[in-house]
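A protein chain is absent from this complex, but the other protein chains hold their places.
Presenting subunit A:
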Amino acid sequence: MSEGRWEPTAALLRAALVGLGGLVLAVVGGEPAVLALTAPLLLLAVPAVVRPRSRPRPASTVDHGSLREGQAVRVGLDLEVSEAPGGPDGAREVEQVTRVVVPTAFQRARPDGGQVSRLVRDGWQRSIEVEVSPRRWGTPVLGEEQVALFSRWGGWRWGPVAVTGRAVRVMPAGVYRSRAEAPRPRGLVGAHRAARPGSGTELAGIRPFQAGDRLRRIDWRVSLRTDELHVTTTRAEQDAGLLLVVDLFAEHGLSGGVDGDASSLDLTVRAAAALAEHAVRTGDRVALRPIGGRARAVPPGAGQRHLRRVLGTLADVRTGSSSADDVAPLDLRAGAGTTVVVLSPLLVDAVATTAAALVRRGLPVVVVDTLPPGLRPDPGQSDPVLVDLAWRMRRLEREQVATALAAIGCPVVVWRGAGTVDEVMRRLARRGQRPGVGGA
């Protein structure tokens, strides 16, 4: 927070000078009308003229440390007033507080765009709260503002002083629900139907009783009809792993926040968040592997705490300038039973190379295309015809890459929100249950 000091307001100077000038003019010039004209102004100036001696320290308070994009936090104002020795109660010297939230990209403030001015009276702290809503994932600083304080009768002003805000983690918003099975479930317990029989709940079949079968599995109706003991068999339920590979080489398109246009990075981050959330909700393990940018990898894990870690990492991602060649030898550490989802606008060949390498290892891989539909590059100072031609050629190359990936068994789907990968997951699950296919 920057320091401020009490300075006379224009209103005080105006009222005092005009009021005193009118008084002198009236007495010297013998003009009673002038005295009646300016006396109200002088009366307003008199109680305002005493300079406050306290030193206020306004500070903003943000009531949440993390939230989802589109949600809002309340930004309050604390006013610590150091009193002058022997002076009046410093707090009582402040009559009015004015605050203006600094306008920032991807932030929306209410009321009136984060501009409020209120009297310092009972309940003023509640009345002067503003709501700030970050419109895009990330770690923005909320609550940065300019605060001005006014003394009694509007005579003196403290500030405006800059009040620093608080960095808040804004998680990407994404809703995703799917009923598709995981392609290669593995492990002892979980929510996914496995190919092998086990102690799950879904009926696999009915077969004659064998030594070692549990008695409670005997199907009495079939046994009576066939005069031979039969038991019902069920399929095991296993958990699955999900490895999210996010492409952070570059951001294509302009972001308009949660309720505007989405850039490729927006789509990548929101899709990854939605898939991670869905996987954790179904009890699966989730890992995150950013490539090409500045972000930390998150090892596999499950549960809400792990989900918060994944979402927090996604909120912090930044595109970077690392060379595309760095991706080729990447060891993504995707173990058996893991489904790999690569989220990328597919404009860097190394990403497709990585996906192809994973497919060759026998892992189920899905590429989610996060290039915004209808994206056109800004020609800037260049010839728009040439730029358009180059962009069309780049798109053709991209389509070739997508076709080549599909040909080796790596489906490429465009991100369309809920249900985007359902169909390809089902296909991969069916393929995984065929004998002789898959290495899991």
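Here, a residue touches a chain if its C-beta (ideal position, glycine included) is under 8 Å from a C-beta of that chain, and two chains touch if they have at least 3 such contacts; residues count from 1.
Note that in this section contacts and distances are computed from a predicted model.
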One chain isn't displayed here; going by UniProt, is it "Carbohydrate ABC transporter membrane protein 1 (CUT1 family)", "NADH-quinone oxidoreductase subunit K", "Tetratricopeptide repeat protein" or "Histidine kinase"? "Histidine kinase"
Quick one: say which of A:100, A:142 or A:286 touches the chain that got left out. A:100
Of the residues A:15, A:132 or A:363, which one touches the chain left out of the display? A:15
For subunit A, which positions touch the chain that isn't shown here? 9-11, 13-15, 17-18, 21-23, 25-27, 29-44, 46-48, 79, 81, 88-89, 91-93, 96, 98-100, 111-113, 115-125, 148, 150, 152-154, 157
